[in-house]
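One chain of protein is taken out of this complex; the other chains stay put.
So, chain A:
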Amino acid sequence: MTFNIQRANYRFHGGIHPPECKALSNQQPLMMAGLPEQVVLHLGQRLDRLATPVVKPGDRVKRGQLLATSESPASACVHASISGEVLAIEPHPLPHPSGLSLPALVLVSDGLDEPEESVAYPDWPERTADELLPLIYSSGLAGLGGAVFPTRTKLAGALSKGIDTLIINAAECEPYITADDVLMRTRPQAILEGIGLLKKLLQPKQLLLGIEDNKPEALAALQEALPASGLEKDLQLLVVPTLYPSGGEKQLIQLLTGKEVPSGGLPLDLGILCHNVGTLAALADAVVRGQPLIERVVTLTGQALARPGNFRIRIGTPMSQLLDEAGLDAQKAQRLIMGGPMMGFTLPDTQLPITKAVNCLLVPTQQELPLPGPEQPCIRCGRCEEVCPAQLLPQQLYYYAAGQAFEKAEDQQLFDCIECGACAWVCPSEIPLVHYYRYAKDEIRQQRDAAEKAEQARLRFEARQERLEREAAEKEAKRKARAAAAAQANAAKKQAEQQKAAASTQDKTTSTPDESAASQAKKLKQLKVARAAATVAVKKAEKGLSNLESSADATAEQIQEQQTRLQAAREQLKIAEAKLGEAEGN
């Protein structure tokens, strides 16, 4: 069966070997954390992407019951992780560097842990995609590697674009974290079921699982479970060297396929979909066992914990409860890190809930992870460049970021930095390089936002100017048209009066021919004046039209209007000429 296991053929640039410290937490079997008395379930990770609650305070809920749903594919559904009562829907701080508070459902446990009736497809290989997908989409799945990107969004994208390669990320390169390692040792069949499900739905040409060579037990467990899963022929287990950050999505793709995700693009652009093993196990739980995402494996580790290890933890459990369970020694503890020592971030207090994004809580002592010393000058030694997995020049990025030359920093491809921290780890001057890059990225984003706002303001102002000018021009045109119409009306009135007068005089002409001849001449003169007025009106209308046509601002309606005006004036002229001809003919 060893033919499934191979060494990965490719490598990525740089990388580091920080002390792994994984033995601290992976020597114990996967444990169940105690049932929490209260859970806090956030409606989302971002203010603009929140799920809509379908329960209200006071409602009784069962474990696994849908609490909040979302039409938008960018946010995941929320399910009850315990049975009990909805206490409130109120803002709670997120375990996130921003410290942002977002609306969350607070549930109080009734201690029964009563499950909700749910749909499950243990016979999933016989089911169609139309049956499976709604279940997957409504199960609240999100990437459990730490980014918590909603799985349904990723899956929908892969379904619409189609993929060649499914990559399963089992590298787990961050020091200390062993959640995936222990999950693979404990539940390899669930992971393989998840892989089978995605294979059925997406029909990729190849299935690659990338795992670092420091997890022989996990690899053996997967290999042992492989025959029963029916994936023996399809799934390739690729062993990659233990080298941080091999588990970064871009780096793993490069290690396994030799391809690079284009800058600013997605793995999907290469026909690749990448999923973490934890997500796949959760996917299998959702489909095969009908259990939505209400728990996850979290590593509790660090030398300030008396009983470190990996725990299956209900989403929403307060961290303080877990740290107590793991035997936190508050005297020894020096900081609380969510995630690993390379990319994790410090949390302000232990009262925060476990979210879908928490894969590790690290509580080191001062000796274990000493605080950084004072920042010294950069001597451009180039060690950072040697280890950068994106092959950037970190020393140049630092130089430009610190000097606020953001354009130059961007030119050095600042935005291709994945913030893995390898550069800062090796820096002999202890410069917090990643901190500088985050700062520069933030500044650039803010500048972009400001520039965009300024551009919008400019467009708005120009549109207003144009509108004002157009309105003024319309007003002027209307005024002129009115004047022309009035002149015509006057002329017509006069003509009518004259005709009347002429008619009355004509009656008299029989008696007084001299008088009639005089009135005839007068009438002719009047008709000529009327014709001249009509000609002027036509010319005016013509000129107005050509003005409008040559001006860029004129709307189609304006031109139309002016054309009708011209038409009317021409008809008037015709009438006037006809009358004049008639009168002259007499």
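Going forward, a residue touches a chain if its C-beta (ideal position, glycine included) is under 8 Å from a C-beta of that chain, and two chains touch if they have at least 3 such contacts; residues count from 1.
Here, contacts and distances are computed from a predicted model.
**Q** Of the candidate names "Ion-translocating oxidoreductase complex subunit D", "Acyl carrier protein", "Sulfate transport system permease protein CysW" or "Lipoyl-binding domain-containing protein", which one corresponds to the UniProt protein name of the undepicted chain?
**A** Matching the unshown chain against "Ion-translocating oxidoreductase complex subunit D", "Acyl carrier protein", "Sulfate transport system permease protein CysW" or "Lipoyl-binding domain-containing protein" yields "Ion-translocating oxidoreductase complex subunit D".
**Q** Return the single residue from A:E217, A:E232, A:D324 or A:D411 that touches the missing chain.
**A** The missing chain is touched by A:D411.
**Q** Which one touches the absent chain: A:S70, A:Q334 or A:N359?
**A** Only one listed residue reaches the unshown chain, and that is A:Q334.
**Q** Have a look at A:P175, A:P353 or A:G544 and name the one touching the chain we're not showing.
**A** In the full complex, the listed residue that touches the missing chain is A:P175.
**Q** May I ask which residue of A:P18, A:G34 or A:P73 touches the chain that does not appear here?
**A** A:P18
**Q** So that we can see where the missing chain sits, which residues of chain A does it touch?
**A** Contacting residues on chain A, toward the hidden partner: 12-13, 16, 18-19, 175, 250, 254, 260-265, 330, 333-337, 339, 341-350, 362, 364, 369-373, 376-382, 385-386, 389-393, 395-396, 407-408, 411-413, 416, 419, 421, 424-430, 432, 434-435, 438.
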